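Heads up, one of the protein chains got dropped from this complex, but the rest are sitting where they should.
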Amino acid sequence: MNDIALAHYLFTGAVLFALGMVGFVTRRNMILMFLCTEMMFQGVVVSLVGFSRLHGNDTGQTFVIFVLTIAAAEAALALGLVVLLYRRKRTLDAGAWAELNG
Amino acid sequence: MPTLLNLMIFTPLIGALLCLVAPSKQAAKSIALVVSVVTLAMSLVLAAQYDYHAGGVQFESAMMWIKGINVEYRTGMDGLSLPLIVLTTALSVLVVAASWNIEKMTKAFMALYLFLYTGMLGVFLSLDMVLFYVFFEVSLLPMYFLIGIWGGPRKEYAAIKFFLYTLAGSICLLVVMLGLYHITPNAADSGGKPIWNMMTLQSDSVHALFAKGGTYWVFAQWAFWLTLVAFLIKLPAVPFHTWLPDAHVEAPTPISMILAGVLLKMGGYAMMRITWPFFPDSARLFWVCVATLGVIAIIYGALCAMAQSDWKKLVAYSSVSHMGYVTLGLAVLTRTGFDGAYFQMIAHGITSAMMFFMVGVVYERAHHREIDRLGGIWLKWPGYGGWSLLCFFAGMGLPGLCGFIGEIMVLLGTFEAVGHGAGHTTIVYTLGVLAAFGVVLTAGYILWMFQRVYMGLPKPDYDHYEPVNTREYAIMTVLGVLALVFGIVPMIVFHATGVTFNHLFAMLAVQ
Partner (left out) sequence: MSVMADKLAGVWPEITLGLGACVCMALGLAKASSTRKLTSWVAGLFLLLSGVLAIAGPQPTSGLILPPQMVLYVKLAVVAVGVVLLLVAAQLPSSWRATHRAEEGIEPFDPANVMRGEFFAFFLFSLAGVMLTTTANDLVWLFLSLELVSLPTYVMVATSQDRIRAQESAVKYFFLGALAVAVFLYGFTLIYGATGFTDLSRVQSAAATTTSPLLTLGIVLAIVGISFKIAAVPMHFYTADVYQGAATPVTAFLAFVPKTAGFVAIIILLSMLPQWPTHGPIMWLLWIMAALTMTVGNVMGLLQTSVKRTLAYSSIAHSGYLLVGLLAGPALLTSGGGGSGAIGNGIAAVLFYLVAYALSTIGAFAVLGCVQVDGHEADSFDDISGLSTKHPGLAAVMLVCVLSLVGLPPLLGFIGKIYLFGSAMAHRGENPAFVWLVVVAVLNSAVSAVYYLRIIGACYFGKPSGRTEPQHCPSRRIAALVCGIAVVVMGVAGNRLVTLARESSQLAQPSQQTPAKVVSDELPTDIHGG
């Protein structure tokens, strides 16, 4: 365990965050886009835990609890919206948003 | 007296509100007429009470408005504003008379016009920079609607263009004001507060900040150009003039009269009130550039006028050309030039209003303004033709009429600028000769136009035109007599401005 240094945590967090960001920009399926934002949240969480270990206090981990709570709330909202839209459009492709553009 | 002055500014505004609630169109017109006559009377009382030997700012009143930034409501009258005020109030009566047959939304028209009137008086009478700015902007809006609602086929385009050009100018002015706000507290006698009083802004202690090589010399140069651009747009001068022909062509006749007669003068007035006196060192540095702008406006405006087939557009371009003399006369920094520029503003106020009215009389009957489709009007209406002759010759600058005095004094003043220094002789002569050539061009386009419109035999379609009525004759008679009087006794104006200009010129003279 001890050979997992701060850098590893931060690196993992940053990679998760960056992957999520890239995925968000490139994917067009709404479920996948949402999962990408979740991945970014997880990158944040890993970094928080890493910093918490570095500073030797629990504040970071407390923060994590709140982040997860909000992430859950967002997930509920996202699924609600996606289902609402799917019922009316029968597709999850963001490219099918025709009503509004530019 | 200060009360009367403030009352004069806001009488039209009260009139505007009354017009909105007026029971009928006729009532609104009567209210507007009464208000403008009352305002004219007030301005004449003020002119009679003004102490011409003492000069300077009189009837001054001040009240704190926004204490945190030291902005005051400060008004007053001096030699620079007095003749313009009388011109404005006199023209206003004629403009109301000229708009007597406006039938579309008459109440709103009169209300907007009176609102504009308050804006114009406010611009000329405010002595606080911020107050001046507020009135300067306020006068924009009614004009926008007057062109945009009562204008010709491309009214929207013209109204928006007018608004945007002027707004761009006032934004330049705003930048300068933000600078002044932060810089003027450094002046010796400011007490650490920003100075907005336009008279204090011309005092030695503020000049010291903006002097050549002083702490804020760079700012002073920028500010000179920014304010200049703001007012050149209003004047208008080439290359900022393109809004003017559009606005004039689309505007109804009375609005063209007030636009050419008074609104353009705001630009010239503001240059004499702000640009030159605030930043005299910059004016001395850049005088050749500014004078060149003036000459370009004279020549270019005249050439454009010559090329027009639309009668009203021709008159509009003649305004550009005539206003070039104002720029030139101010730029050369000689007393004669300065007096000439000011007189040119008054004279142009009379002649241009009259020219637009003359065009309007025909347009109302012919419903077109194509010079080539007109001709022989003199024989149709000899009386109208006679007044037109006087009017256009005054615009041309025929001796004995008001247009002559301003032009000749500006030209003389330009040649006097040889005294500014050895290096400038060639430049001064070039500018002077070119400006003099502008007079020839003016004669050219006016005579050519006059020949095409008035000479020859009347066209057959004139038969069903209504004759020129008494109201119209009355308006042209008043304007014509004024053109004649100012041409013969120009001292009326110089008597009013003399002492004020002595003081003003003392700080502008080239040492």
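Which chain is which? They are A and B, in the order written, and residues in each are numbered from 1.
Just so it is clear, contacts are C-beta pairs under 8 Å (C-beta built on N, C-alpha and C of every residue); 3 or more make two chains touch, one makes a residue touch a chain.
All values reported here derive from a predicted model rather than from experimental measurement.
Checked against the full complex, the candidates B:152, B:185 or B:214 give a single residue touching the omitted chain, namely B:185. From the set B:18, B:134 or B:483, the residue in touch with the chain omitted from the display is B:134, counting the whole complex. Chain B meets the missing chain through residues 63-70, 73, 133-134, 137-138, 140-141, 144-145, 148-149, 155-156, 159-160, 163-164, 167-168, 171, 174-175, 178-179, 181-186, 192-194, 215.
Within the entire complex, the positions of chain A that touch the omitted partner chain are 10, 13, 17, 20-21, 24, 30, 33-34, 37, 40-41, 43-44, 47-48, 50-51, 54-55, 57, 59-60, 62-63, 66-67, 70, 73-74, 77-78, 81-82, 84-85, 88-89, 97, 99-102.
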